[in-house]
Every structure is written in structure tokens, then in C-alpha cells.
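Every protein chain of the complex appears in place save one, which is left out.
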């Protein structure tokens, strides 16, 4: 059967050349970078080279990059690390309503400890309004954390403006760039970003690789205490192969960013046109232009996402959905709710993310199947029958 | 030049068959285990198989295993996770004086927060006396954390007795088994261990792989909050290849434990005899029998460890030392200090750890070089000249 | 995707009795789109027996399979028998449902019962 992965945000195959770069560090250059003898040298140098490459991707000096095992870990190190270091006095944190759970859930925990959290609303595209950030800042604000782009609906935030506002008030600005890094240009120096999280597996690097950029002078409490690896900010024997892979992937992402993005945008826009032409009552979620190149998110009226997903999978097409039934916590996407998508439409949402094997040649196949499945599911949907009767879309 | 690695505790090459098992999960089965479609299935099953294998290695059911990126992370999740969950009321923690920094440094942090920490002394072999644990327990004790074996001097603790004492007082017992797991039989069920940390790279698994065993009913606060991976105890996309590698390494370690241990013990004992015969004024550190199969630790009187290490490296022999000059924090080993080794002898300590490429055929080469280098360094040592004059060893 | 049984997959991919019966004797609706599942059962009753039953379902794979299963189980049963069908039985007939699908999507029997109650209320009203 034909296979069309449209869920590369969940996972992508590791770039072959990245894997090749990693292999020697499993076996030949297996040493511990902290070793006092020669066996540690090659791995140590490889890590420092990776640090250069990751730094370059986001406009940072190598020395400000801390390697972690995931973006979730980087986010936790940034937020809890900064709060627990307690350098700036205050009890107020500002974030947005469309953050990843690795931001939102820690903030819930901090609220229980007595911190106050402002979750900035977003407009119907998912954008944060810089003026609202300005208005939310108090003299108690110790951190602003707003994502660079949303992995689900693709919307890119006005990062420079947001960072500038935080900066003007001397408040550390963190951005979760897990979905954005490697795909859109980011420059922490130029943008005045103080902390930035990223994940290697979002730009064809290995799973288990992440990084946190920490501006000089920002003090953090480590999550994992122990040895003095990563400047004491993250104890534990360095995962050399993963770090090497992250570095290679960062290098490739920087070198080919324009090309990759252009290719993704072209196919995405054609795919969008194709399915919107073929299927009535589709809705685009997220910003029409300011969005991640590889991301498309649509809601299919009258039907539910898991059923769509299962049917599509039977045709070899893999997608994800913001429906409650596909979520592990059985709630529909908080992002779609935040941008004002109705409950029905949230249930029928599809997140489509292109990747290395995506080809415009697959568009007809995707459209055909999605159209057929939509018809099939709509025909058994009470909401659709109601719509046909009442001649209007409640959704 | 001949190369003889005697520092496999720092790092070991990844077992070839383990790497082979990992490779497909980088490329072919690259899916996200949390995905709602078929691409997540193989990785999900692979993770569960790894969980079985890791569980089996330590006598646990699969479901009590939480994957982490290192033993340091597992230790931090265990100790801070338990303390922060705050299920048992109290402010007192008991540990030993010979723990790894990933235990000791977090406890220092907890002390600053107001917790009280008792560091049990060890005897001259590095063993904790169960009677001292019993005596240290108060009604405020919320955790006992004592390592299974010491990575530096190899001494194995009386784990069952220690766990039984904690258990009798209904106090959670954690053991850092990073150095022990895969090398000596461990059974968390039989021993009444509540929490156990291990590291894959200590038994030929991949770097960046670790696990925490958590007995049913023990509540922990996650370090990394976010998604509900690993039962919500450790958010972030699972590092599938690393987990697969950990599982394979655990399986191999369990299946070949006796064989590997016997081989290591034989060579270690012959090596010890050989160098003790050839070089006067050597001292064995750690327990003569109750020690890790692959570990040998000796102090060379009158000379300093880094100089030994550098000279040995010039002969292609890699070792590590507990001297202050080889430590990244420039302090000599707290373990050697705890077992009463004099400062001079701590400086001259060598930790030798055997590994997959170790061969008894190398013993003469090792002994010859160590003897020659020792003579050379002693000849320029003021301590040695003093010894020759005074006819006694102050160390 | 939740690990569905073969029976669930069979009913999901080939759902039986989709639609609405014409001039239904009873209508039962449960669920709402917020929770992700919504079912509408329509029945035709003759001689105290469910002569025909159809459904419309907005929902996940489990919800669709459950609806289909319930329709099969109910058809030809007396109203009393049909009222004894429980959500648990439906799940069992389907070879089990994943734990997290038990409560939200497994509403088929409730919808059927509502349709029967609707029929009985109407019958009573017209009899009264």
C-alpha cells in the first residue's frame, strides 16, 4: 500500500548523514568527554563542534548552549531553573494560552506554590498581541515565556517585539522554539532573547537531543544536579552521539533552511488548495501567512478526528488530530480552543506536517482519500444531517 | 602503539549487537510512540519490550520502570521527586558518605532548603554498617538513599540488610545502582528496594540511557513536566533508540552476567597480583572480596595520580585517578577520604575498570609500564626520598 | 491509535445500519461534540419488537463501532430485552474497548434506551 506520512511533527526519520556522523561515537570514539586521558578528547571536541553548530543556528555563541535530552527538559530547565534561582524577586510569570504542555504544566505546578501566572490570550490566528504583553507586565514579573511558533497550528509569534518588551522591563524572556528552530531564522542576539529551547528531532536530528540557550548572566538552578557537565547546569555523562547528531542536524538545517522551507511551503499551499477545492466546509486553523513552512491545520466540519485519522491510516496516510479522542488526556486541543475554534470543529481538526519524504505527487492521492473519507463519515454524522436539514453550519 | 583501556567505568564502546538493534529505530521505525497511528506502534512495542528487559535485570515488573536519560537524572528524579511529592512528612534524609555527586549535590541543595541530612560513615572498606542506619533513623526520616556499589573503589553495600531496616520503619529506600546493575544480581522485590537508579552505559548500553525503578505506590514529582510519557513522571518524546539499546544491553547483561563477572574477576585478581608483586608500597582500596567484578583500585605511595595517568597514557594505558588534579572540581576523591585513605595516598590512587576488550594477555604490559613509571616518578618525589631516609611510610 | 480489537475494527470499517429509519417510532440522542461523541438512534417498533434500528454517529472509531454493534444487538429484540442491553455487554461483544474509551464513546446502549423510552413515552401519550 502507498504510504504518505503527514505527521512529521510527531517524528521524522533521522537524516542519513546525521546518523553516519553519530555512528563513530557509539563505538570507535566512545570515550567520556570528562575523562582525563586521550579517550575523552575526540568526544569532547565533537561536543564542542556541535555546540558551535547549534549556536550558529540561533545566532548564539557556542558557550551559551546547554545540551539536554529534549525540548521538554530544556523548557523545564529554563522556567523552573530561572524561578528557583530566584535572582529577580517577584512572583509573577507571563505566558500564552497556546504553549506546549511542557510549559503549561510546570506553570500549573508553580501556581500551586504561590506564583501567579498570566496566560495571554491569542487572536483567532493564534498570535499574541505585544500590547497585551506590555499591559500584563508588573513589577513582580520575573519571567516571560512565549513560544516561537505553535507546533499544531503553525502560527509564528512576533518574537522580536515580544522579547523587546520584556527586555525593556528587564525581565528575562524565554521562548520555546522547539517547533520553530531549524525552520525559520532565529537570532537570539538580534532579538534579545534570553533563553531558548529547541529539539533536534524537529529538524531531522536524533530523538533524545535538545538544547537550551542561556544568555550570559542569566542564572539557573539545574534540574539534574551532580557532576559539572554542561557548566553544572545538567549533570550526567554527555550523550555524545545524540549531541553530535544534534549538531549535524543544526548545521544542515541552517545551510538548507531556505530550500527546505520553500519546498515545504510550495507543497503545503498546493495541498491546501487541492483539499479546499475538493471538500466543502473545511476551515484553516492558524495564521494564513505567518506560519511554519511545513505545517497545515484544517478542521473538517461534522466529523471527528480519530475516525478520520483511522480511515486515513487505512489508506496509508498518517496524520494527527486535535480531537479529544486522539489526545492522551482525552481533551481536545487547548490551542484550538484558545483561537476560538468551536468544540465540533476542534474534534474534526487535522494537523498535517510535511517532511523529508513528502512529495507534491502525493497530493491527488491525499485529496482523493480525504474527500472520500469525509463523505463517508459525514454521511453517518448527525451533525451533517442536521446541517443538511437546517441549511446552515452551526460549527 | 598498544592501547589498553583500564577506564571502562568512564565509558565503554557500545555493544555491536546493541547498536544493531538500535539502528532501525533511527530510520525505519522512526515513529513517535505516542502517535495515534500505525507509525507509533513498532516504537511503542519496542519500548515496552525494553521495559520488560530492564525490569527483568533487577527483578521488577516492566511497569515499574521509568526511562530517563542518565543515572544522574534517575537519582534526581528519585530523591527530589520523592521529597517534593512530600507524601511522608518529615525533614530528614539518610545517605552515605560515599555516594555519587548526583546524590550528594542534590542533598546539599535540600539542606539549604531546611532538610537535615545524615551521611552515614563507612568503614575502611567503604561499607555502610546496617546498625548505623538503624541508629540514624528518626520519626522525621523520609528517605534512605544508599548506593548499591561504589564505582570508584568497587565496594558492594549490604543492600538487603539496609533496605530491610528502612522497610521496617516504613521509610522509602532508594539505591543508586548505576555501578552495580548489570554486574551483580539485584532483585528489588526480594530486597525490598523501593527506588533504584541505573545507567545503560555502565553495562555496554548506549550513553543517554538510564532508568528508575519505582515501586508501586511510591509517589514522585516529575523533574520534567509536560506530556504524560512515562506515566507522567518524565515528559518528552521518548528516545526510542536509546531505550531499545538499554533494553538489549540489559538482556545481554542478565544473560551473561556470570560469565562476564567471572572473566572480569579472574583478570582483575591476576592483574592485582601482578602489580602488587612488581611494585612495593601499593595499597588496595575498597573491599577485598565484596567488590564489583571489574573494579580494581590501588594507591601508589609517594606519587601523584595525574602524573601517573599522563605517563601511562603515553604508553597507551588509560586509567583514572581520585587525585585532586584529575578531578574537575580539584578535590581529591571524597570516597577515598571517607574510607580513611591519607591525602598522599588519595593523590596516588588509580581506578582500573575492566571492559569488553580487556585481556589477561595485557597484564605483563600493564605491570611493566606501571612499575617503570612508578619508579621514575618516585625518584623525583620528595615523599619517596623522605621515606628512603626515614625508612618509614608516612602514607 | 488505541489498540482496538478486530471486532471493533470490523464494525468501524463496515458499520452496519447507518442512517435514520423513516418515520421513526422512537428517537434517542446522547453525547455532544465537546466530549467528542454524539449518537442518534432511531427505531421502528412493531409488536413490541425492534423491527428496525439505525443510527448516526459523530465520534471516534470506538463510538462508531459501538453504535454499529448496538444496532445489531437490538434488531429483532423485544423492547424489554433491548432495554437490558448494557454498555458493558456491548463492549464485551466487541471484544473489549481500550480503557480510556470505556466511558465517553461507549454510550450506544444509552442512546438505544433513550429511543425506546421516547417510543414508550409517545405510545403512552397517544394511548392516554
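By written order: A, B and C. Residues from 1 in each chain.
Definition applied: a contact is a pair of C-beta atoms (placed from the backbone, for glycine too) under 8 Å apart; a residue touches a chain by one contact, two chains touch by 3 or more.
Fair warning: this is a prediction, and the values are worked out from it, not measured in the lab.
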Per the touch definition above, residue among B:86, B:280 or B:343 touching the missing chain: B:343
Touch criterion as defined above, residue of B:309, B:336 or B:363 at the omitted chain: B:309
Option from B:114, B:217, B:288 or B:382 whose C-beta touches the chain left out: B:382
Touching the absent chain when the full complex is considered, from B:102, B:274, B:297 or B:332: B:332
Missing-chain contacts mapped onto subunit B: 302-307, 309-310, 313-314, 323-326, 330, 332, 342-344, 347, 379-383, 385
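The rule is short, and it goes like this: only the chains that are shown with their structure count from here on.
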Distance between the centres, which are taken as Cα means, of subunit B and subunit A, whole angstrom: 35
Rounded Å distance, subunit A centre to subunit C centre (Cα mean): 40
Set of subunit A residues in contact with two or more other chains: 306, 309-310, 313, 326
Multi-partner residues of subunit C (each touching 2 or more other chains): 1
